[in-house]
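One structure coming up, written as structure tokens, with questions to follow.
A protein chain is absent from this complex, but the other protein chains hold their places.
Up next is chain A:
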Amino acid sequence: MATLEIKDLHAEVETEEGSKEILTGVNLTVSSGETHAFMGPNGSGKSTLAYAIAGHPKYNVTSGSVLLDGEEVLEMSVDERARAGLFLAMQYPVEVPGVSMSNFLRSAATATRGEAPQIRHWVKEVKQAMGNLEIDESFSERSVNEGFSGGEKKRHEILQLDLLDPKFAILDETDSGLDVDALRVVSDGINRYRESGDKGVLLITHYTRILKHIKPDYVHVFVGGQVVESGGPELADELEESGYVRFANKKEATVQS
């Protein structure tokens, strides 16, 4: 069984006005086989947490630790983290002009698998994965994310999740900007990944609607750069009913207590 442990993580972002602390001590453990919904209002630092774990150069971790099966992730380069089994589906996937999707996917699969996939298998595998996500074949020859609609970008993030098959997936607002059909297609993709083995999922979301498709084992409420309450699926129901109001002042309370 694999575990991803986040311990007292503090991180700041570089802004024009200097560094700004965003993560104020995050504690969370995700084990394989578990899906954790991670919910918080806009600006609470959800993406910052995702980026800090993935190693984005704009986010500086000032203290704390992220352990993947006991190994310190924070000491790894971005690509090492990915090869160690971490995957981040980004809220805003990046356009890479001039690099075809097929070249990109094959390079990524070669890197994470440690060897180039056999071409015949690979072509079939990609074709099937694209079919499952209702992505037209013509996308293979297009530049990575360039000119894709929001929904197309999200489908391609899940396509990568499927092909790279990591131990842990952090999905940053994969549901936002999707219409009802696309939400179903993308959720099915995430569920296929969950069912493919002992996978850990950190499902970052602002809304509860994706939780109708993907049943979490745990729900965490994230406010002001830290987890202020954790519970089971019923916590999501409460958020659905009454929003984040009850939690808005909770961070101060935790700090004072």
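The working rule: a contact is a pair of C-beta atoms (placed from the backbone, for glycine too) under 8 Å apart; a residue touches a chain by one contact, two chains touch by 3 or more; residues count from 1.
The rule we apply is simple: contacts and distances are computed from a predicted model.
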The complex's invisible chain, by UniProt name, from "ABC transporter permease", "Cysteine desulfurase", "Fe-S cluster assembly protein SufD" or "Cytochrome c oxidase subunit 1": "Fe-S cluster assembly protein SufD"
Per the touch definition above, residue among A:Pro93, A:Gly200 or A:Gly225 touching the missing chain: A:Pro93
Sole residue of A:Leu23, A:Met39 or A:Ala82 that reaches the chain not shown, by the stated touch rule: A:Ala82
Footprint left on chain A by the chain that the document does not show: 54-58, 77-79, 81-83, 88, 90, 93-99, 103-104, 107-108, 111-112, 143-144, 160, 164
